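With one protein chain held back, the other chains of the complex are shown just where they sit.
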Amino acid sequence: MRTTAKINQRIAVTVMWLLATLTLGALLFIVLFILLRGLPHVTWGFLTDSPRSMGREGGILPIIVGTLWITLLAVMIAGPVGVATAIYLTEYTRESRVTAVIRFGADCLAGIPSIIFGLFGFVFFVVTCGMGFSILAGALTLALMVLPTIIRTSEVAIRAVPRSYREVSYGLGSTRWQMVTQVVLRSALPGIVTGIVLSVGRSISETAAVMLTSGAALNLPRSVNDSSRTLALHFYTLSREGISMTNAYATASTLIIAILVINVSAYWLMRRFVAKVV
Amino acid sequence: MFRDWSGSKAGAINVIGSTSVMPFAEMLAQEFNGRAPAYEAHVQGGGSTVGVQATLDGIADVGMCSRSLKSDEAQTLNPIAIAYDGLAIVVHPTNPVDNLTRTQVRQMFAGEITNWKEVGGPDMPIRLIVREESSGTREAFMTLIMGKSRVSRKAINQDSNGAIKEIVKDDPNAIGFMSLGLVTGELKSLKIDGVVPSHDNVMNKTYPLVRPFLFITKGPPTDHAKPFIEYVLSPHAQEVLEKEGLVRVR
Partner (left out) sequence: MSVAAQTTASLDGRLAGSDLASRSRFDFERLIGAVLMLLAFSALTGLTVITAFIFKEGLPIIAKIGFGRFIFSSEWYPLEKPPAFGIFPMIVGSLAVTLGAMVIGVVFGLGCAILLTQFCSPRVVSIIKPAIELLAGIPSVVYGFIGVAILVPAIRDHLGGPGLSVLACSIVLGIMCLPTVTSISVDALQSVPRTYAEGSIALGATEWQTTYMVMLRAARPGIVAAVILGMGRAVGETMAVIMVAGNTLDIPRSILDPVRTLTSNIALEMGYAHGDHRKALFATGVVLFVIIMVLNSIALAVSRRRAGRKVLAK
C-alpha cells in the first residue's frame, strides 16, 4: 500500500540521487574538460623541455623541478616536526588547559586562508630575512601552512589508539618511546599518513602563498635560493593571459595526474599497512 | 644574507615588475641568456609598482615599470627608458564605436556616461574593465586620461594585460585599456580624438596616449644588472622591440 510516507521517501531519495549525480557529474566534467584537452599534449618532450616565450612554446621541466623541490622541502620540514609535536602533546604531556588551547590554536591556524601565510612569508622570509623570491622562502611558508593540519590529524590518529594498547605495552615492560614507536605509531600510521598526504596535496596546488614567496621565474632552479614557478601558478598565468591554452591544459593535466597518483598511492599504501596491523 | 650562498645566485639577474614590459623583457632575456651564459635573467610580473617596491626592497636587481616614476620614488630609484609604448583603449571587435574623444573616455571610466548609446553605440550598459592599482598601465591611464577624476567604483579589476584582453574579447559591452604593443586581432583599438593608435603615430607623437617603458635600479646599476640593461639598449635589441610594436628609445 502506497502511503504518503513511502511516496515522500521516493521523492526524497530521487532528489538526493539527483544531487549526487550532479555532484559527480560536475567532478567528471571538470576532470575530463582539462584532461581531454591537455593529456594529448603531455608528451615526454613537454615534460622535459624548457619553456620559451613565457611558456607559449616549449615544456615545463623547470616548473616540475621547482614544484617538486618546494613541495618536498615543505613536507620534509613540516612532517617530522608536526608528528613529533603531536606525539609530544599526546604522550609526553598531560591533558590540561594549555593543551586544549594549543589544540584550538592549531585548528584555527589550519583554517587560516593561505593568502595570509603568503603575506607573512613575503614580508618575513622574502624581504626581512633577505631570501628574495626563492624555493626556500616558498617551502618554509608552505611548511608553516600545513604544520597545523599535520599536527591535528596526527593527534587525532594517535588519540584514537585504544588506551589498552598502551597499558599492555607498559605491562610487558616497554619504555615510553618503545611503546610509542612499536604500538601507537603503528596503529596511528594510516591517520598520520592521510594527514601528510592531504598536506602534500594542499602544497602542490597552492598558488596564493607561493606567488609572492617563491616567485614566478621560468628558469631551471639550481639551488633553494633560486626563484621558481609551481605548476599551479604556471597554469594560472598561462590561462589568465591567454598565452597558450594548449600548454595551460597540458600543465593542468600534469598537475591533476600528479595529485591523483599521490592520492591513489597513499590510499594503496595505507591499505597495505592496515592489513599488517590488527 | 642568503644571497651569497650558491654560485647560481651570482649570475642570476632578477627582473621584476610591469606586466606590460614583461613579455618584451622575457623575449630579450631569452636571447640574452643564450648570448651570455654566465648570467641568467629571470623575468617576473606583478605590476609596475610591484617592480618599484621589489627594487626598493632589494628583491629585484632590475625593476620594470610602464609609467614614469613618482617624485618620492625618483628620489632613490634610477629610471632607464628602454622603449615607448602606446596605451590602447580596446573594445570588442563587433562594437560599432570607432572613435572617442579623451573627454568621453574619461567620462565613461568615471561612471558619468553609462550607456553605449551616449557615444554612438547600441543601447547597452558600458562594462568597465580596469587594471589593479599597482599597474603602471593604470597609472599611465590615470595620468593621461582621468586626471583628477576617480575611476568608477563599479569598474571590474583585473591583474594583467592578458586578463583584460581575455575579458574584453568575449564581452561585446566591455571597454578596457592595455598596452598597445600587446593588442591582438581579437580586439579593436579605438581612435582617440580621431588619431589611429598606430606605431607611427606613437613615434611622431600624434597619438596622445604614450608612456615610457622603464628599467629601474636602486642607485646606479650594479655590475650584476649592467650586462642585461646594456643588452636591452643595444641596437639589436632595440630593433627587436621595434619589430614587436614598441617605439625604440635609441
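Letters are used for the chains, namely A and B, taken in the order the chains are written, and counting of residues starts over at 1 for each.
Please note the rule applied: a contact is a pair of C-beta atoms (placed from the backbone, for glycine too) under 8 Å apart; a residue touches a chain by one contact, two chains touch by 3 or more.
What you see is a predicted model; the values in this text were computed from it and never measured.
In the whole complex the chain that is left out makes contact with A, B. Interface note: of A:51, A:82 or A:190, the residue touching the hidden chain in the full complex is A:82. Checked against the full complex, the candidates A:39, A:61 or A:109 give a single residue touching the omitted chain, namely A:109. Only one residue in the set B:28, B:155, B:180 or B:246 touches the chain that does not appear here, and it is B:155.
Seen from chain A, the chain kept out of the figure touches residues 5-6, 8-9, 12-13, 15-17, 19-20, 22-24, 26-27, 30-31, 33-34, 80-82, 84-85, 87-89, 92, 102, 104-109, 111-120, 122-124, 144, 147-148, 151, 156, 159-160, 163, 166-167, 170-171, 173-177, 201, 204-205, 207-208, 211-212, 232-233, 235-236, 239-240, 248, 252, 255-256, 259-260, 263, 267.
Residues of chain B in touch with the missing chain: 46-47, 49-50, 52-54, 56, 127, 132-134, 150, 153-159, 166-167, 170-171, 174.
By definition in this document, only the chains that are shown with their structure count from here on.
Chain A and chain B have centres, each the mean of its CA atoms, that are 36 Å apart. Contacts from chain A toward chain B in the complex involve residues 52-54, 126-127, 129-134, 136, 215-219, 221-223, 225-227, 237, 240-243.
The touching residues of chain B, counted against chain A in their complex, run 1-3, 5-9, 12, 14, 16, 19, 22-23, 26-27, 30, 33, 40, 42-45, 57-59, 159-163, 165-166.
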